[in-house]
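And then subunit A:
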Amino acid sequence: MNSPAGFQAAKPVLAIEGLTVSFDGFKAVNDLNLYVDRNEVHVVIGPNGAGKTTVLDLICGKTRATAGSIDFDGRELTKMREFDIVRAGVGRKFQNPSIYENLTVFENLEMSYPAGRKVFGALFFKRTQEVIERVEQVAQEIMLGDHLHRQADLLSHGQKQWLEIGMLLMQDPQLLMLDEPVAGMSVSERVATADLLNRISQGRSVLVIEHDMEFVKSIAHRVTVLHQGKVLAEGSMEAVQSNPKVIEVYLGH
Partner candidate 1 sequence: MDSQPIRLLPRRLAVGAAALSLLAGSLFSHVASAEVNTTGLAVTDSEVTVGILHSATGTMAISETGSIQAERLAIEQINASGGVLGRQIKVIQEDGASDWPTFAEKARKLLVGDKVATVFGCWTSASRKAVLPVFEKENGLLYYPTFYEGLEQSKNVIYTGQEATQQILAGLDWVAKEKGAKTFYLLGSDYIWPRTSMKIARKHIENVLGGKVVGEEYYPLGNTQFGSLINKIKLRKPDVVFAAVVGGSNVAFYKQMKAAGVTADKQTLLTLSVTEDELLGIGGENMAGFYASMKYFQSLDNPNNAAFVEAFKAKYGKDAVIGDVTQAAYLGPWLWKAAVEKAGSFDIDKVVAASPGIELDTAPEGYVKVHDNHHLWSKTRIGEVQKDGQFKVVFESDLIEPNPFPEGYQ
Partner candidate 2 sequence: MKNAYESLLGGKHGAIGLALLAALILVVFPLALDAFRLNMVGKYLTYAFVAVGLVLCWGYGGILSLGQGIFFGLGGYCMAMFLKLEASDPESTKIQSTPGIPDFMDWNQITELPLFWEPFHSLSFTLIAVVAVPVLLALVIGIAMFKRRVGDVYFSIVTQAIALILTVLIIGQQGLTGGVNGITDLRTLKGWDIRTDEAKLILYFVSAVLLLGCILIARFIVASKLGRLLLAMRDKEERVRFSGYDVASFKIFVFCVGAAFAGIGGAMFTLQVGFMSPSFVGIVPSIEMVIFAAVGGRLSLLGAVYGALLVNFGKTYFSESFPELWLYLMGGLFIVVVMYFPNGLAGLWDSHGKRWLARLQRKPQVAAAPKPVAVAPSKRPTPELETTP
């Protein structure tokens, strides 16, 4: 448990204010305020349909906000295109592992290497020593160092999740967003993933959506509970767990 004490006063890296999105009148996210600090592992929990995934979609530009602002390190994300948001330093992992199954681990990671991102850059991209080193380094980090030349669809479910995290790490993002990173993992994989998150949160912020409370406890610096598109409670895991409103929402379901 690394406590981020001492950084609390700094300006948050991500500041969501008054964020609203409505689908045909249904407000999936409603006047939401949420802040993620530097070097913080911030977990969002909430019952199904609370709008958790939608919040991630809004931050990374997959869904456009109806109103409100998302300030990331001084830049307004609601008006930016998806790939610009990524290039600004936001990485997003999807709920189901989204990797290129017919490429090798190496090629998967290389694909996310932040060079040759434009058409002609990609056309003339060369696999330099620098690229190879970076890929190997990230592969070590995500515990796939021995599987570099394995085709990705042969990996276990947990390894696929790690690979996707690794692909994000290749981009060296300021803010890493993970949607249910341990879903479908074994107990030992969960522990390893928690360690991984604690390692990689050094020097960057991580926003996680998760259901597994044990896992949340092991990684969260701060927890936000969403309910019907709004913040129901926020604070440390302990504080949130004892909050009567939260208990009611969870038990009420």
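A few points about this structure:
As a convention for this text, a residue touches a chain if its C-beta (ideal position, glycine included) is under 8 Å from a C-beta of that chain, and two chains touch if they have at least 3 such contacts; residues count from 1.
If you want to know what made the cut, all candidates are chains of the complex that A comes from, given by their letters.
Predicted model, so just to flag it, every value in this text is computed and none were measured.
All listed chains 1 or 2 share the complex with subunit A, though the touching one is 2. Contacts from subunit A toward candidate 2 in the complex involve residues 60, 62, 81-83, 86-87, 91-92, 94, 98-103, 107, 110-112, 114, 116-119, 122-126, 151, 167, 171.
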